[in-house]
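Right, one structure below, let's go through it.
Other chains dropped; remaining ones untouched in position.
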Amino acid sequence: MTENALDTAGRQADAAGAPAASAATSSTDGSSTVAAPPPGVGGRPPRPTLGRRALILADSLWRPALVLAAFFAAWWFVAAREYVPNYLVPTPGQVWATMTDQWSELARHTMVTLYETVLGFVLAAALGLAAAVAIAYSRTLDKALYPIVLFAQVIPKIAIAPLLVVWFGLGLTPKIILAVLIAFFPVVISGVAGLRSTDPELLDLAATMGAGPWRTFRKIRFPNALPHLMAGLKVAVTLAVVGAVVGEFVGASEGLGYVLLLANGNLDSALLFADLILMSAIGIVLFVLVEIAEALLIPWHASRRAGVPLTTS
Amino acid sequence: MTTAPARAGTAIGMSRLTVRFSSRRSQTTALDDVSLDIEPGEFVTIVGPSGCGKSTLLKIVAGLVQPTSGEVSLLDRPVRGPQKEIGFVFQKAALLEWRGARANILLQAEMRGMDRAQAARRADELIEMTGLTGFEKALPHELSGGMQQRVALCRALLHSPPVLLMDEPFGALDALTREQMNAELHRIWRETGTTVVLVTHSIAEAVFLGTRVVVMSARPGRIIRTFPVELPAHRDYAQVMSDSRFDRLATDLRGLLGSAAANH
Amino acid sequence: GGDDSSGGGTGVDGDKQVTLTLNWVPYGEHAPFYYGLQKGYYSAEGIDLKILPGNGSGNTVKQVAQKQTDFGWADSPVLLKSVASGMPVRSLGAYLEKGPSSVEFFAEENIKTPADLKGKTVGGTPGDALYATFPAWLEKNGLKPSDVKVVNVDAAGKIAALAEGRVDAIMGFFHDQAPTIESKTGKKVDVLLFADYGMNLLGTGLIANTQTLQKDPELARKFVRATQKSWAEAARDPAGAVSAMVALAENEPAPEVLTKQLTLNLPLIGADGPPGVNTDAQWTETIDLMSRYAELKDPGAPTAYWDASYAAQG
């Protein structure tokens, strides 16, 4: 399931059964619903075999893998040939050496940043959703909250990070506040957009069912807002990393932002790159987790439906 | 006859309703001075040309549209906001795309906080009755148009509401299924004494089901006539169709609708 | 770290926990602190010292002002500005009496005197003391400020900008940057010290919050005493200081760079008296320069910035 959830192709095949007997249409816009397995297959279609699943997984991974390989090749070429001096861009080998040498240290810092990021993201998601609900439901709160939220967003965080450190000390607090501040806004914006886009017919329906605001929210508005919301959460999770790092950057004694500071100060480009890679890894892993959550939460959505043309090309 | 103010014991009272929709582009008078009182247990069917305000009328009763002027009452209470003592079948199926057929039906129970087990049992009965067995878990986009409509029908019936408002609930069904559904609805109405207002384009349906048939004029919608249906309370489809009273009423209606729509 | 690090608890062996925030990430200049730590000069005074890296003197001073750290290690011109802006901080003595402010460039540029800077592009970081006093320094050396093109680069990008040839020279602390640049690029770096050409600003020194000083003057005295001892001893045993730093610091530069940095650092301490003991004249000169060229408002007497009573005159 997990590897399938990561993979549109897997989901598609799962949902629509095996591919159709005839050749699939290739026109991008040619909307063509693939109906069912070829006559031979028959019976209950689901659960691709282990071999097929491996194939699906491979199919979903080779492109990103290729991109990654190309990236490393380019990097190695540029760095090893010294087109760019090593103190700016180290070779992959140097970075690898740094990583393995200082692994336990780096792992500890990574865990610190990961912890701050996750905590910040979860808080941002919860607060952002709450703010979105308030804004979407009440015109008064809309007018009153929106400016505050907007203001909190437009103030450059790098500028207020030192203030936060001064106020909240060198502990976890300022990092988490920064992560929340940075990650908060996309959740609010997409939450509001999602909650507001509910089909008025469905709200009429809910009204005739005598449902209170909470039930209407839970059963109709929230699920309806999910596709929007997930987009916001995906942006938020990558920003939460940035927030945590900026917080550490300004004042900390551990975490990847702190390592960044050290690496920068010493012009230790190998460490800098190792650090950047770890930061990116946190961002990517969390992003993929959100994508998995999305696949599990909204399999029904048009964007994930079998036979939607954009996934048949 | 219908301009009398809503009095005690009226299931639905409408008096001098006027509805004007205005947008930057234009202004539409959907209903013009409509008054109608419906007794508890009545089955009123509404026929009228497309766009004459039938759906708007139902929505006013449900409290979903506010009339520009006029008064509405439901179960003797003035309608100020959305009403919950009703079952509403919307003209569009209005299903939640993320729920299967059965879950869509059970939405009614969940929203009302009904007893789960009982609701589930009732849902299964309704699914059986509407021939949806086997598609309990199918998502709306996996259902045919008629099946979607039947799901919406089941949903409106789930909680056995005292008042049923139905906006062309059988429009997407084939003749036979439609007859079956008509018969079922007739049975439910007889057995429960529900007050029903049903909008339809089928004159046969209007006559077979209704105790009263209301005919509306083309836009701006006015009630041009109300026919009492002089058929026994307990009706059988084949019997009714061959009844001369049915024939006469249907012909009357057809003529009236034709003429009513002629000046449109 | 965190709020609880200030005010101080007591460590396992009854030592008072004290934090010192540096002006920057650890570099050779800081080796004496690690030396003192390793040699037990601080614990001898009942101090359990924790050294924290900093992110610019300005931030360090702010942290001291907010009592988030007990002591700070910061550049004196920055301290002047901080005090002027109302922060409750005082210097307990500048340890680099000869300012490390300088213009750095690759030897291949063939710059020997300030006059050679004419027509060159120099990178500086807006807001720091060097940047503010650089035009005055040029004038002192017979150049017009417009003779040199100053471009603005932030601290992290400065070295890279020089190495990449985006600028011909940079302003910075030579004893920190020059060895780093040399080790990274393999090219020799030359410097022109402001102090060698008519303009001396006091360098880094120890700072503390005035309230801390009031509340616990004894602690400050002990801390300064240990620091003076560390610096004096480290000057005698640079190799030991470097190895102490290698042992205790995190992510410090390579030992050879450290050694070079420390070697360059030692002459700046000043031979007249123990480390950290300054004269009024030194402070007056710095205050005067800052008020003339760097918008230091309402310059006062040295005592407004510096409390000479803690450093043992030796």
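Every chain is named by a letter (A, B and C) in the order it is written, and numbering of its residues begins at 1.
By our rule, a contact is a pair of C-beta atoms (placed from the backbone, for glycine too) under 8 Å apart; a residue touches a chain by one contact, two chains touch by 3 or more.
Here the structure is a predicted model, which is why all the values come from computation and not from measurement.
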Inset, instruction - Note that one copy per chain kind is shown in place, then state the copy numbers for the whole complex. - result: A x2, B x2, C x1
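Note that only the chains that are shown with their structure count from here on.
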Inset, instruction - Please identify each chain that touches chain A as well as chain C. - result: none
Legend entry - Of all other chains, the one whose Cα centre sits farthest from chain B: C
Inset, instruction - Please report how many Å separate the Cα centroid of chain A from that of chain C, as a whole number. - result: 42
Legend entry - chain A and chain B: spacing of chain centres that average the CA atoms, whole Å: 47
Legend entry - Centre-of-Cα separation between chain C and chain B, whole angstrom: 85
Legend entry - Residues of chain B touching at least two other chains: none
Legend entry - Contacting residues of chain A [partner chain B, same complex]: 199, 201-202, 204-211, 215-216, 219-220, 223-224, 298, 300-302, 305
Inset, instruction - Report the residues of chain C in contact with chain A in the complex, numbered from low to high. - result: 1-3, 5, 24-25, 27, 52-53, 55, 59, 62-63, 66, 68-69, 156, 159-160, 163-164, 180-181, 184-185, 250-253
Legend entry - Residue numbers on chain B that touch chain A, as the complex places them: 59, 62-64, 81-88, 90, 92, 94, 96-99, 107-108, 110-113, 139, 141
